[in-house]
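Of the protein chains in this complex, all but one are displayed in their positions.
Chains: A, B and C, in written order; residue numbering restarts at 1 for each.
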Amino acid sequence: MRVRRLVVTLSCPDRTGIVAAITGRLAGIGASITEAAYHADTAAGWFSTRQVVDRASVPGGADMLRAVVGQVAAQLEVPGGEPVRWRVRDTAATPRVVLLVSKESHCLHDLLGRMWGGELDMDVRAVVGNHDVLRPVAEAHGVPFHHVPFPARADDDEARTGRDAAFAQVAEIVDPHEPDAIVLARFMQVLTPGLCERWAGRAINIHHSFLPSFMGARPYHQAHARGVKLVGATCHYVTPDLDAGPIIEQDVSRVDHADTPEDMIRRGRDVEKLVLARGLRAHLEDRVQVHAGRTVVFR
Amino acid sequence: MRVRRLVVTLSCPDRTGIVAAITGRLAGIGASITEAAYHADTAAGWFSTRQVVDRASVPGGADMLRAVVGQVAAQLEVPGGEPVRWRVRDTAATPRVVLLVSKESHCLHDLLGRMWGGELDMDVRAVVGNHDVLRPVAEAHGVPFHHVPFPARADDDEARTGRDAAFAQVAEIVDPHEPDAIVLARFMQVLTPGLCERWAGRAINIHHSFLPSFMGARPYHQAHARGVKLVGATCHYVTPDLDAGPIIEQDVSRVDHADTPEDMIRRGRDVEKLVLARGLRAHLEDRVQVHAGRTVVFR
Amino acid sequence: MRVRRLVVTLSCPDRTGIVAAITGRLAGIGASITEAAYHADTAAGWFSTRQVVDRASVPGGADMLRAVVGQVAAQLEVPGGEPVRWRVRDTAATPRVVLLVSKESHCLHDLLGRMWGGELDMDVRAVVGNHDVLRPVAEAHGVPFHHVPFPARADDDEARTGRDAAFAQVAEIVDPHEPDAIVLARFMQVLTPGLCERWAGRAINIHHSFLPSFMGARPYHQAHARGVKLVGATCHYVTPDLDAGPIIEQDVSRVDHADTPEDMIRRGRDVEKLVLARGLRAHLEDRVQVHAGRTVVFR
Partner (left out) sequence: MRVRRLVVTLSCPDRTGIVAAITGRLAGIGASITEAAYHADTAAGWFSTRQVVDRASVPGGADMLRAVVGQVAAQLEVPGGEPVRWRVRDTAATPRVVLLVSKESHCLHDLLGRMWGGELDMDVRAVVGNHDVLRPVAEAHGVPFHHVPFPARADDDEARTGRDAAFAQVAEIVDPHEPDAIVLARFMQVLTPGLCERWAGRAINIHHSFLPSFMGARPYHQAHARGVKLVGATCHYVTPDLDAGPIIEQDVSRVDHADTPEDMIRRGRDVEKLVLARGLRAHLEDRVQVHAGRTVVFR
């Protein structure tokens, strides 16, 4: 049985007394805090916090907590400054997720397995593939699969028009689910600027290199040619600036001279799976906050 | 397309000139070696090698190579010494595997996903569970599932008789497949001495601790109580001496004071999956040789 | 130039409103908090916090802060419960350290190098060796070296008496320095129960294995014999129960079948150095709190 909790996240310009203000108000209504994390980025002058409250200690539930946190947030506003951002989420509502995939199965399979086993508390509403290859994986896990063909890569107007149309079709499938996360699980297509904006803070990509090394295509082949001794993967929010979005999680795996590019791809897959799963979990549990292109990821 | 190879493994008492003897004979028939690894355990006086030969360079195939390696092996015998062990395997034959499971899905799901994606070259012929919980996972991947109920743990005669009968039933399912590996993928039942012997060198277990720490039951709870800063997992061959079989692979994951036993279990699962997959791959690719209770694992 | 800070640590029985109580009081005197960490061990019902205050924001300095925190602590006392523990430390006072060593130089050399380079803010007042081997290392770094010979290991009365006398001599050298940490940097002698008690919470040991694996003597040889794939090290507080003190930090390094016990010792040394340095830093920066045999180590 899942314990029901209310997750409060708040970030604002840094100054003295914020923690006292927040915790004082929470204590005032008898809220029992089970987890609390704070970060003050002194250089940037920005404060972030995440507090987890036992739902049972707040009779009025999320609405009551929203009223209280909203009042605190209003006090923390700095005239002319960057606005305070805050949110209260009730864990009784399972987060909704849509996965975008291409031909490689490892990330899709891993995420669906974590959902099946109850390890990742999420509701994958749909899988969209630009190829029809992974339909059996999705359907074996009881998730609807949608095939949206994309034109071959080419930089002429026709290809661009085709891609825009395909993305429009993807958006039509995705948006009605109002997903908390749209995961590019080795999707291999670059989102349009319009979708980057519409899905800002919700679109998550797994890049198969330790960014900023080896941006662009075929990173494992680049890594092999350079003779690196570690290969890695990066989970990041999608922004219009390709491969430059805020990094949520990274990890690496050791390789050596005996590893061919194919071996690196195989070793890298395990890193990709882990890094994406960890990054997505952090996002779905409201552990990630973004400011000035960098993330705070509360453990 | 998979390149066809012949994998030669040989181990014998160590002395000067073994490598020359082997490689000389292989060169003599024009065999093209694509991978070669050697290890001499000087303290134990024991030599091990693994050579991978391009099948196309040996017109007579595995049989021809067996004749040649057999002759070398005969020359390497030491009268009164430990016998030479050798084998030639043709990679055209996909290894057969049977998985034994209980209620936890993560290892089963991970291994079947690797098979589906073509990452692990194996043919999982059957999954046997002492509970019926994981049937959907097996069947979703097209693998037959067999439920063999086990009696509840108790140390009376009745329980022992029930366990022996259940294991006899498991063996009846497993043995006709002549599996190259019987994997206890979080099976949670201790093999009988008879099965340990019959499946010696083929039964592989994943233990959810960094052995020899926390042998026995509930290792993550033990780890939490001791306040360790890393949790781990161990893939090992099964022997009658519980949790003491030759170790194939181990790894760890960082934890801290904020992790409850449940968090440790969750973090540990990712290590278990990886360690089991790596250990099984090494076994199926004939990379593991055992001598005096320790493994040589050629990379 | 080192920024001057006041470090507040407090631990007490857990209940609602502690953070609000503490941060409210700190905010009340205008204290500017630059770092804050909290941990509530729900199962044990124990709360811990560490707060770093900018010295410049508290005109009355450490004394003023002690008065304030002392009042809060008094409010948090639970009649009949475990007493509240708290402390305020001014970072203007460099922590004093004494190192106990034997023949192996790597940990001693590493710690003195970190002091020399300004990386570890500590004042090593003396090095005591049960052999005279490491005198040049200490003296090259300008630290006095004291040689206190110990009797060879034997379990007769004479040896015990000799050890007790030697330890008495060590204590006479150590205690006048009133050290914040007494570090057993591969000292290889078991502290007497009396010294364990006198130096409780200040005596730190580096054990050359991943505890609780391979307790006792020659852990690398034990690890080699068992065929493990990782070797490790453990930094822990010294308690009368050998190798069972609260763990501050651990790490591991990969080994394989080609590593002899000597290779493992060499690889292990790098882990020992790192783990000890990290553990000691955490201790000296008041990041470690102990409850019920387990540590909270604030990052």
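Definition applied: a residue touches a chain if its C-beta (ideal position, glycine included) is under 8 Å from a C-beta of that chain, and two chains touch if they have at least 3 such contacts.
These numbers were taken from a predicted model, which means no experiment stands behind them.
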Please work out which displayed chains the absent chain touches and list them by label. A, B, C
From C:105, C:192 or C:239, residue that would touch the chain that is not displayed: C:105
Taking the full complex into account, find the residue in C:67, C:140, C:168 or C:292 that is in contact with the omitted chain. C:140
Residue of C:113, C:201 or C:293 touching the missing chain in the full complex: C:113
Chain B, residues in touch with the chain not shown (by the definition above): 16-17, 19-21, 23-24, 26-27, 30-36, 38, 40, 42, 57
Hidden partner sits against chain A at residues 39, 41-43, 210-214, 225-230, 232, 246-247, 249-252, 256-258, 260, 293-297, 299
If the missing chain were put back, which residues of chain C would it touch? 104-106, 109-110, 113-114, 116-117, 119, 137, 140-141, 256, 258, 266, 269-270, 274, 277, 299
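Note that only the chains that are shown with their structure count from here on.
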Drawing the touching chains as a network, do you get a line, a ring, a star, a complete graph or other? complete
Based on C-beta pairs in contact, work out which chain pair has the most and send it over. B-C
Interface residue overlap between copies chain A and chain B, same or different (over half shared): same
When centres are defined as mean Cα positions, the distance from chain B to chain C in whole Å is 41
Counting only residues that touch at least 2 other chains, which ones in chain C make the list? 42
